[in-house]
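As you look at this complex, bear in mind that one protein chain is not there, while each of the others sits in place.
Chain nomenclature is as follows: A and B, assigned in order of appearance, with residue numbering initiated at 1 for each chain independently.
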Amino acid sequence: MAALVELKGLKTYFETPRGLLHAVDDVTMSFEKGTTMGVVGESGCGKSTLGRTTIHLLESTGGQIFYEGEDVTHVSASRLFKLRQDMQIIFQDPFSSLNPRFTVEETLKETLLRAKRATRKTLDAEITKLMDMVGIARRLRMSYPHEMDGGRRQRVGIARALAMNPKFIVCDEPVSALDVSIQAQVLNLLQDLQVEFGLTYMFVTHDLSVVRHISDNISVMYLGQLVESCPSETLFEKPLHPYTKALLSAIPSTDIHNRCEQQIIKGELSSPINPKPGCRFFNRCPHACEACYQAQQLREIGQGHFVLCHMAEKLQADIHAEACLENRTGQMC
Amino acid sequence: MLDTKNGVALAEEDAVKKQSQIKEILKRLCKNKLAVLGMVILLLYILVAVFAPLIIPYDFAEMNILEKNQGPSAQHWLGTDDFGRDIFSRILYGTRYSLGLGIGACALGLAIGVILGCIAGYFGGWVEELIMRFCDVFQAIPGTLLAIVISMLLGTGFVNTVIALGIGRITLNCRMVRAQFLSQRKLEYVEAAQATNCSKVKLMFVHILPNAISPLIVNTTMGIGGTIMMAAGLSFISLGVRPPLPEWGAMMSAAREFIRYYPYQLLFPGLAMAFLVLALNLFGDGLRDALDPKLKN
Partner (left out) sequence: MQHNEKAFLSVRDLVVEYTSDNQVIHAVNGVSFDLERGKTLGLVGETGAGKTTIAQSILRILPDPPARVRSGEIWYDGQNLMELDNNAMRKIRGAQISMVFQDPMTALNPTMRVGAQIADGIRLHSGCSKKESLVRAQDMLEMVGIPKYRYREYPHQFSGGMKQRVVIAIALACNPNLLLADEPTTALDVTIQAQVLNLIKILKKEKNTSMLLITHDLGVVADTCDNVAVVYAGEIVESGTLEEIFDNAAHPYTLGLFNSLPNMSAGAERLRPIAGMMPDPASLPGGCSFHPRCPKATEACKTERVGMHTISGTHCCRCNKVPVAAGRGEGL
């Protein structure tokens, strides 16, 4: 399948008084049509910046962005206008992502008219259609954001993104701020919409259980760099990068009978400002060595499995040895 | 059980009440009793100002030396001043000037200040720097002094005084709006509007400004009282509105030398101003609450 969106060596740096902040550093990713790429990482890894740079809400500092084969890294205002109809975003915070002074109707109306998806005459019908599509009760049409709970607000945000009739949507932690039962509703909705409209998602989150459920492929980011990228199941069965393993191990499992020894990584994130070359995880990595000081290369270790670590092969060999002892239910130790 | 799509109930097609925003705001305002009181008093003043020439018992400039400095009586409800002019008529007519100066100057300051503040707050960079330094310069000059200087340059009269007082209010509004913009600009709904191709102008004035305007409303309505007082100051030093026009401040200034003997000459215009300022404050507070949909209850 051809890639709908491709990122090649994408960089986003910010000038700060203390130096150059490498928010996104040399990230290469490919999004196939109709699939979901999960981008996971903790705070400060640059995943939100990546999402926003991809849809031109932030300016990239280097690298390239391709849409349907066309280089759209630097585009004219008119091309950007059209591009924005194809590439949309759903935000994390249902509180601040809606204008507090606009009712549901006003929020959607504005977007529909701008995208020329409706005329004044067809506006009402289109709004109703959108609301039904995302499951917002019709009686909430004239409601303000503060009158609705988080789940409903998020649906309005989804409706707004859909109003542009996009092909590619960056979902920036869309369910992180929601309660567990509402999360499930919204995740189901996103999956249904993907099937119905053939959408492609970049699903940014810190929650690994959510990303496993919804993604076809997963990319793990740490301090602006892409450290591991592979199909979803591979990540959970055979993670190679030490950070990925630590991340998976840190998640408290709900299986009370198969409690594994958690690998607690020590230390804190190093600074993303003027980072030294070499692996950024080395100060917390249990396998750190001299070679980690050199710049690492993203290499393909298995089928579609990319890792940014010179020890990847050795660690892979270790995993084969551990496999005999590993619990077969898919829980990672 | 609920008829659900993804767990959310879809109600039947309710009659969508297209309630206009203005009606909503008025409804909320009317629930606040103090605000209603303020509105009523303010309305009275406005009516007086509008119909003044029709309701005053005496001409405000009509002098009658024989009846000068008389206390309140059946003939002259609030007494007469040093020139024998009826104070009641002068107060009623003076509503025009005081209200007009106050509202006019504040409106001018608001309009220009808001536009400058929007531009500064939204664009940032050198545009913001330029505008803010411009504000700094103007704010370094004491407000009254600034009004005096501009008044002297432009001359006396109603319109000139409005301009003189209005200019002093620009920087205040500009700063406030810019500060609001700085905090609103970071919110995700602004990014969302950008992502859906909203033009810069629309983003500034349709999206962000309504969320930024709340503190300004209260500030402006309270500011009207202060502006009225400053107008009085100008009139005192023969700038502003010249006699025999019955501007309250001028009346109060003139009455100062008689405070020992005829205190009512100072008292009545003062009370008139006090009630007006009170009404403005009550109304301003209520309006701010009514405009903020988050406080809707």
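The rule we apply is simple: a contact is a pair of C-beta atoms (placed from the backbone, for glycine too) under 8 Å apart; a residue touches a chain by one contact, two chains touch by 3 or more.
Just so it is clear, the model here is predicted, and its values are computed rather than measured.
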| item | value |
| --- | --- |
| From A:185, A:200 or A:229, residue that would touch the chain that is not displayed | A:185 |
| Option touching the unshown chain, where A:213, A:287 or A:310 are the choices | A:213 |
| Residue, one of A:31, A:144, A:201 or A:236, that touches the chain absent here | A:236 |
| Positions on chain A contacted by the hidden chain, ascending | 42-43, 149, 151, 179-185, 187-188, 191, 206-210, 212-214, 232-233, 236, 246-247, 249-256, 259, 262, 264-266, 268-269, 329-332 |
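FYI, only the chains that are shown with their structure count from here on.
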| item | value |
| --- | --- |
| Chain centre separation (chain A, chain B; CA means) in Å | 49 |
| Parts of chain B lying in touch with chain A, wherever the complex brings them together | 4-14, 16-19, 187-189, 191-198, 207, 210-211, 293-294, 296 |
| Chain B partner contacts - residues on chain A that touch it in the complex | 52, 55, 57, 81, 84-85, 88-89, 91-93, 96-101, 110-111, 114-115, 132, 135-139, 141-142, 144, 146-147, 152, 155, 157, 160, 163-164, 184-186, 188-189, 192 |
